[in-house]
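Take this structure, written in structure tokens, and hold onto it; I'll ask about it next.
The complex appears here without one of its protein chains, the remainder shown in place.
When the chains are written out, they are named A, B and C in that same order, and each has its own residue count from 1.
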Amino acid sequence: MRVAVIGATGYTGAETVRLLLGHPCVEVVSVTSDRKAGERLDVECPWLATDAVLEESGRALERQDVEYYLLCTENGRAAAIAPDLVPRARVIDLSADHRLKDAAAHAQFYTSSPGSVSDAVYGLPEVVDCEAIRAARLVANPGCHATAALLGLMPLVRAGVVSGTPVLDSITGASGAGRAPAEGFRFSELDSAVQSYAVVKHRHRPEIEALAGMPVRFTPHLAPMARGIELTAHVPLARAMDRQALGELYRGAYHGRAFVRVVDAPPSTKQVLGSNRCDVYADFDEHAGMAVVIAALDNLVKGAAGQAVQNLNLMAGLAEETGLPVSGVWP
Amino acid sequence: MRVAVIGATGYTGAETVRLLLGHPCVEVVSVTSDRKAGERLDVECPWLATDAVLEESGRALERQDVEYYLLCTENGRAAAIAPDLVPRARVIDLSADHRLKDAAAHAQFYTSSPGSVSDAVYGLPEVVDCEAIRAARLVANPGCHATAALLGLMPLVRAGVVSGTPVLDSITGASGAGRAPAEGFRFSELDSAVQSYAVVKHRHRPEIEALAGMPVRFTPHLAPMARGIELTAHVPLARAMDRQALGELYRGAYHGRAFVRVVDAPPSTKQVLGSNRCDVYADFDEHAGMAVVIAALDNLVKGAAGQAVQNLNLMAGLAEETGLPVSGVWP
Amino acid sequence: MRVAVIGATGYTGAETVRLLLGHPCVEVVSVTSDRKAGERLDVECPWLATDAVLEESGRALERQDVEYYLLCTENGRAAAIAPDLVPRARVIDLSADHRLKDAAAHAQFYTSSPGSVSDAVYGLPEVVDCEAIRAARLVANPGCHATAALLGLMPLVRAGVVSGTPVLDSITGASGAGRAPAEGFRFSELDSAVQSYAVVKHRHRPEIEALAGMPVRFTPHLAPMARGIELTAHVPLARAMDRQALGELYRGAYHGRAFVRVVDAPPSTKQVLGSNRCDVYADFDEHAGMAVVIAALDNLVKGAAGQAVQNLNLMAGLAEETGLPVSGVWP
Partner (left out) sequence: MRVAVIGATGYTGAETVRLLLGHPCVEVVSVTSDRKAGERLDVECPWLATDAVLEESGRALERQDVEYYLLCTENGRAAAIAPDLVPRARVIDLSADHRLKDAAAHAQFYTSSPGSVSDAVYGLPEVVDCEAIRAARLVANPGCHATAALLGLMPLVRAGVVSGTPVLDSITGASGAGRAPAEGFRFSELDSAVQSYAVVKHRHRPEIEALAGMPVRFTPHLAPMARGIELTAHVPLARAMDRQALGELYRGAYHGRAFVRVVDAPPSTKQVLGSNRCDVYADFDEHAGMAVVIAALDNLVKGAAGQAVQNLNLMAGLAEETGLPVSGVWP
């Protein structure tokens, strides 16, 4: 496969490149940065072992030899460029442009224009129909919190046992904000600090609600780590379920999936660091009548670049786990 | 005031000593450690600037010159020693022994014996009647999560607007587990890691429920920092309230209190690090019909040693803020 | 004492304010920020418990009621404003403007203009003549690495036993770079990262050499923490000295000083966090014929704001430890 990564020097773009460099079936034919075009990628990103040179995105988008474009661009950019690309190449959009089908919801949460590729497929392989991903011209890669939330919630939703508004607290690392912002993300100010942001209105909430088909209460929190999401869903249930019953429900839902593992102890974000895995734990608080489901993933891998490569694998007809790490980097 | 700190080398005990060393009206007449008796305290705790020598607790408990005993002991110990102390000295119990009045609840959450001093006062000065603390022979110093939860919840509870089970996620630093445990608390395994523990049954839950007078859903999480709690309460409300109305409710509830500040932006644990302050933020999610209240404090100060000194001040008839830091150490 | 803090919202300025708020003999009559004038200080710095409002520095410099100006300004600014201030108030310059007496050295290491107040006193109380500080119109507050280096080196230098170029590696936290820079100081990029900067030419080197009277080899390193310096000096000695002899030399040199403690085990930066102490450890490597001296301090306290308050105390005729924390905040 001949792949171009548009926007290769941000956190998501660089992580995508890192995974693709180790992928046995991929040739990275273009990596782009409009600000750093002409420079070697490993000067801007010294952790990457490559001698690739950054190209202007305009030039990369005109290439005829690219089969797959992975768009790691700021919101609004993919919406602008995707319509020209989809007739001649397949596209994975890692930005938010094509995630929400509902234009009103998009307008409520984003200032940028939404994507107009009407048959974009929401690329959460363990939740949506994989055949649709395999056939898609454009895959909308899910948000990181949304990935954790949906992997945690959907087995209960599909079992029809949810009886009230799920409450979700999601604790994430600083890389979720991307490489651009700096003010407010200085090391000295985030170290030894936990705080919330977007307390009552975060952009990943409508993504979750669109697939879950119900409203949710959602608040994200920033913890002093670079990577990782630990999302906890408190879900009112129509009937009491013990931990074993929940375990069976979840194991059944994810049977045979390489990247979702149902675990017997609350997962640490560290056990999935650098891996494309999401570990899910489910327990029942009989006192409150709620299931408590915890999902842990690496926001830059299963929450972004890794999931994009998983979608790429599906689109290319490969096994979805091809070239993707399953074990975490620990300690 | 002549004060003894029983159990001076644990996190809570040493923090208590640190605060008392800077207190203008306190003489620390005894610091104890049964394992390290005879050693200088600053050998075991090199951050403390003192030439005090550690004493065996048995000897310290027999002293006739102590007016206040601060018990920083493992659970069960204060229950055993307090009955002999209260006739001749006043006691602040920083362990959990005297927190729960309900023996059945104690038995459900603790294996150690409960305290038997029947008129113990729960020492949360911004929530309970301060006159009771001023007059108490024994004050039960609240748990760290319970302090954050109750400071966050009680204005809504007392306003009578809570219409369903509050859901609480509390994110805390590793010092909350104390200095004793090590297995499971190694730096390399907690760094870059967030994970939950005691997912459906944590000991601070019945403390919260006893004062709130309602069941709550509570899950604690461990973040990679030494100190701090950021607790989020999602509270179903009987009627819609905007952020301004909530702000007024909270400002009214804490008017004139030195240590609870109602803030206009989600507080970071870092802004209260080393301080006896709890910063509280309240917002309303109209979408879900829930108030979202966030309380941030330093688990070793307002959540333990600082609150104990605040109680000590009240018991001694001093202004409650005497000798206590109000500004945080930042960055 | 009536004190103004010029530049109160940077790391050093805000830390100076924090310490002064707890000082029993100080009234902070002005805190300034040219960008944020008119705002409350606790909006910009929510960790500070104060209702002070930020003032423009121009206005603050014209006040007639200020006895002491503490200049927490970018390099070059103090040089410009100090000449007008010293006739009518006393000044502590926390910037680098007045540190180097040698104009050529200043020009080699700084692009900004040097200070022209000719009788500025270098304010390192444990090394220079305290009488000079007490009498000074302007005190140049030392650099953070220079403070650690000189407290570590001077006893050997003054004993006349140094026989070759000392080699110094200094490991520091991210706050040393100040609040201004952001690019390069994002949390995600410094977390889990140690790296060096200014490998062969750092600005604190000529400060060290000016007082030590000899060249030194100096390299600073950045560790993933907000505060702290651990500086190691490898010092070739003219004659073998065991650890005990070194201990005696150092204890003698710092006898009676509140803020330098000679310790028997390698100090952690954490044991002096938030404190104005510098802990010094000295050992001898007979194999290499070198003393190995380690000094640990908090770069924002003993390395900046705390040392400024120590100098203020001396200038005001107070005991040097007045209002300054001696114990560290730990864990």
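To be clear about the criterion, contacts are C-beta pairs under 8 Å (C-beta built on N, C-alpha and C of every residue); 3 or more make two chains touch, one makes a residue touch a chain.
Quantities reported herein were computed from a predicted structural model and do not represent experimental measurements.
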_Displayed chains contacting the withheld chain_ = A, B, C
*Of the residues listed, C:Ala103, C:Val194, C:Ala240 or C:Ala319, which one is in contact with the missing chain?*
C:Val194
*Hey, which of A:Gly115, A:Gly274, A:Gly289 or A:Gly303 is the one touching the hidden chain?*
A:Gly274
*Out of C:His145, C:Arg203, C:Lys270 or C:Lys302, which touches the unshown chain?*
C:Lys270
*Just name the one of A:Thr73, A:Ser170 or A:Ser192 that touches the chain not displayed here.*
A:Ser192
*For the chain that got dropped from the picture, name the residues of chain C it touches.*
164-165, 167, 169, 171, 173, 186, 188-189, 191-197, 199-201, 215-217, 219, 221, 223-228, 230, 232, 234, 266-270, 273, 281, 283-285, 287-290, 292, 294, 296, 330-331
*Going by the touch rule given at the top, which residues of chain B touch the chain that is not shown?*
11, 173-175, 179, 182-183, 185-192, 224-227
*Spell out the interface residues on chain A facing the chain that's missing from view.*
11, 14, 18, 21-22, 45-50, 175, 179, 191-192, 226-227, 261, 263, 265, 267-268, 270-275, 277, 279, 325-331
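Going forward, only the chains that are shown with their structure count from here on.
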_Distance-maximising chain from chain B - centres being C-alpha averages_ = A
*asked:* Centroid from C-alpha atoms only, then distance chain A to chain C, rounded to Å. What do you get?
replied: 45
*chain A and chain B: spacing of chain centres that average the CA atoms, whole Å*: 38
*Where chain B touches two or more other chains, by residue*: 191-192, 226-227, 267-268, 270, 273, 330-331
